[in-house]
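Shown here is a partial selection of chains from the complex, left in place.
Labels run A, B and C following the written order; every chain starts at residue 1.
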Amino acid sequence: MADYEIRTYDSIKVGEKATFSKTVTQVDDALFAGISGDFNPVHIDEEYAKTTQFKTRIVHGAYTVGLISAVIGMKLPGPGCIYGSQKVRFTAPVHFGDTLTAIAEVIEKKEKGKRLIIKTTVVKDSCVFDSGKFPKDTVVAEGEATIFMMK
Amino acid sequence: MADYEIRTYDSIKVGEKATFSKTVTQVDDALFAGISGDFNPVHIDEEYAKTTQFKTRIVHGAYTVGLISAVIGMKLPGPGCIYGSQKVRFTAPVHFGDTLTAIAEVIEKKEKGKRLIIKTTVVKDSCVFDSGKFPKDTVVAEGEATIFMMK
Amino acid sequence: MADYEIRTYDSIKVGEKATFSKTVTQVDDALFAGISGDFNPVHIDEEYAKTTQFKTRIVHGAYTVGLISAVIGMKLPGPGCIYGSQKVRFTAPVHFGDTLTAIAEVIEKKEKGKRLIIKTTVVKDSCVFDSGKFPKDTVVAEGEATIFMMK
């Protein structure tokens, strides 16, 4: 078995931060549609998408929750954590080819239940379809997670 | 282009309900890991998972958000909707082979911004690993979504 | 379990129509090659494809049968149907990035065996490689399906 560095609740400090970046490909989103069953045409039908305010297909908002899950599950706090809850607001569209960064920052520790409150933000580091309204550096998703550490 | 039945905000009534069911396979979760980057060992390392309170690998909580996205994006309200936000609490583990049902129910309409508040619940219709604590019929995720309709 | 609206044979009328649209990506076709085993070079070897009358890689004809299966299995008649048979003629090449619409239309009901005869047509709503011979609006596959309803 791999050696996992399991963080304890006590070792984690408010203010700790971690990031995970990924260029979102058509593959990622096509597979997301396939595993979730969400074939809403704004994601898979370019002709329909052209008729909407988005002008072209957009990535599933729920996919960005996966990137948040990655930065939490892999880095902060990483192995040993349990996902309690997630709030997320989808604030700008994401397109195939955009590079996103998911940022996790511990903003509070709740002794009752030994919960970590983690601010979760996903920003565009680059974008392939710049509508002017939502350029590079735009926040595409923001919210917070509650995380427990396994005993 | 396909004929899409686009619901208007006005046509949607509080109390409307829709469901989407899927048996969650190892495929779904392996692909979810692959597209999100969340390789937390509790999802992909059976030897590690055995040492945890879960006793075996569990499905990513964030994956269940995809099923919520499916029932909203495909059924209620379906094409024409915009995902504003999602709150979700992960309340029980999910295992490969469990059959889940995502349930969407319109619980409120907010005239300001013409938002729909949709209660989102994911329940186990069957489970392959019954720990006694989390059998069939357990709610595995609960929360609510805010949805806008495109103009 | 999800609430499925199961159509009865009697409720289905000749002339009913349904559609399903999808932009066909390289992902879709790469996965189709991977799950079917059809690695014919006209689909996966761009250098070879350039030497053919198609000038570039084309999508598997058999993939378009999947879109027909989708409109039948999801919409007309949807859950409760059994796929009896399919005839399909492949009438024009499809390229990655083309948006296709699969159209199902009930053209006959056969009381013996309670079979539905469904005309199945797949057309290009847009195309990324316009050879002049096969532009937008071209029918790429046409034929018919025989469908039974479960008892």
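Just a few scattered comments:
To be clear about the criterion, a contact is a pair of C-beta atoms (placed from the backbone, for glycine too) under 8 Å apart; a residue touches a chain by one contact, two chains touch by 3 or more.
What you see is a predicted model; the values in this text were computed from it and never measured.
In this structure file the full complex is assembled from 4 copies of one chain, 3 of which are shown.
As a convention for this text, only the chains that are shown with their structure count from here on.
If touching chains are joined by edges, the resulting network of the protein chains shown connects every chain directly with every other.
We define each chain's centre as the mean of its Cα atoms; on that basis subunit A and subunit B are separated by 16 Å. Taking the mean of the C-alpha atoms as each chain's centre, subunit A and subunit C sit 34 Å apart. The centroid of the Cα atoms in subunit B and the matching centroid in subunit C are 29 Å apart.
Looking at subunit B, residues 1-2, 20 sit in touch with two or more other chains.
Listed in rising order, the residues of subunit B touching subunit C in the complex are 1-3, 18-21, 99, 101, 125.
Within the complex formed with subunit A, the subunit B residues making contact are 1-2, 4, 20, 22, 27-28, 31-32, 34-43, 45, 47-48, 52-53, 60-63, 65-70, 73-74, 78-79, 81, 83-90, 143, 150-151.
Across the complex, subunit A meets subunit C through its residues 26-27, 30-31, 39, 41, 44-48, 57.
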